[in-house]
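So that we are looking at the same thing, I have put the structure below in structure tokens.
FYI, not all chains are in this one, though none of them got moved.
Labels run A and B following the written order; every chain starts at residue 1.
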Amino acid sequence: MQPDLHSRTLAAHTLHQFRTLSPLTHCMTNEVVQSFTANTLLALGASPAMVIEPEEASQFATIASALLINVGTLTQRRATAMRAAAERAHLAKTPWTLDPVAVGVLDYRRYFCLDLLTLRPAAIRGNASEILALAGMNSGGRGVDTTDTAVAALPAAQALARQAGTIVVVTGEVDYVTDGQRTVSVSGGDPLMTRVVGTGCALSAVVAASCALHGDRLDNVASACSWMKQAGKIASEQATGPGSFIPAFLDALYNLEMQEQA
Amino acid sequence: MQPDLHSRTLAAHTLHQFRTLSPLTHCMTNEVVQSFTANTLLALGASPAMVIEPEEASQFATIASALLINVGTLTQRRATAMRAAAERAHLAKTPWTLDPVAVGVLDYRRYFCLDLLTLRPAAIRGNASEILALAGMNSGGRGVDTTDTAVAALPAAQALARQAGTIVVVTGEVDYVTDGQRTVSVSGGDPLMTRVVGTGCALSAVVAASCALHGDRLDNVASACSWMKQAGKIASEQATGPGSFIPAFLDALYNLEMQEQA
């Protein structure tokens, strides 16, 4: 079955809602990408907050519009806080999103993520190796990088989505967004995005925030992917390398709505 | 009572002293903004150092010219280290500054910050919601963002300054700096500063460093606010979004003295 191509008009429409609602997004993410993640959410008009002590994270998960859990630099203490926050989010019906960084390579975090799936994430965003590993079809990966293509992981993504009752995003040159029944594809972006740390992690945060929107969640999540792909393409056309890509990317996200409305 | 407008000539004069002394500034700040905070201090000519293990933080608080405590991503372990450092700073008469991030929303950090006040901070820098909460007039806030204007929090800032024997900075479109008796206002800046993570936290670090200077502390702290407002205005005029704002802002801080001397 050929996935449907996600519509840019829909993405622009969703962005308008995103900027209006400005989801308060509780990010429990890795140490490396916190600043870039916050700046990505701010550029798009969301309101990020990083709260990590177990007691506080648990309290904040009920105040926030959405929660992100990214296991990139997992520690025991952080795992305790993440688990507490996901539990409270689950009870409070706050949508939460999982980014299973490098679960194909490291056992401790794979068990942690598999256990978290029982708390029903609204979405999961990973690269092909991560999604394959989470679906029990471990292929490894190389550090935090994938060794598989997104399309090769699509059946695993669809199976995982059905099994966990969630939306799965598997990203690569083309992103695929699936709930196990419907699948849409999002193209765009640029290889330069892989030479900057945190573009995938920041996408997960935007996916998390988009789960707080009204309307069809699959479309909202695909719209989040579309914004990032569009901004990545604009930025890479302006950049002379990964250094100048970063400010250009945040500027492109910030100015995206105007261009879409033109 | 109308606050006095802080003088830019005074700010330029203070900046000259700041660059000459290059305060060694011990920053115990949140994970999200550490890099931007360090780069802000370096651009202005200070010498930042982030030291966080309780034993080390305690030793370093006596070596440093100034200490910053920012509770943005507070943890129990970090709270222990911050408390130890503040105690040593208090004993050694090293001026220390408190940034009470989101104390209006989260109980754990509010109690921690209220307890720290007994160790006599030299300055406190927060947004309106944070200052209201610390003064016991809780209005909440939305995550790390304020839901109040700075001027609405001015009476609370003045009361808090008198009660804690400190200088309170309440920031917003206009910043107010008060010791409970005198109050000065600092205008400038640009709304784009709120679309970049860490501008407020970085200001707190500059406020902390400015408390190491000679002369009138209220004037020194107001000068710190003025440098950031001026650089924010220059950068926003050059930027096409929050991404290009960041390098432009650091460049503006770095080049500020020359412009003032012209």
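Definition applied: a contact is a pair of C-beta atoms (placed from the backbone, for glycine too) under 8 Å apart; a residue touches a chain by one contact, two chains touch by 3 or more.
Just so we're clear, the structure is a prediction, and the values are computed from it rather than from any experiment.
A.B. asks: Out of the whole homomeric complex, 2 chains are present here; how many copies are there altogether?
C.D. replies: Full complex: 3 copies of the single sequence.
By our rule, only the chains that are shown with their structure count from here on.
A.B. asks: Between 0 and 180 degrees, and as a multiple of 5, what angle does the rotation take that fits subunit A onto subunit B by Cα atoms?
C.D. replies: Result for this pair is 120 degrees.
A.B. asks: Please give the residue numbers of subunit B that touch subunit A in the complex, ascending.
C.D. replies: Going by the criterion above, the answer is residues 30-33, 35-36, 72-77, 102, 105-109, 142-145, 194-198, 239-244, 246-247.
A.B. asks: Touching residues of subunit A toward subunit B in the complex: what are they?
C.D. replies: Residues in contact with subunit B: 24, 31, 34-35, 38-39, 42-43, 47-53, 55-56, 59-60, 63-64, 77, 246-255.
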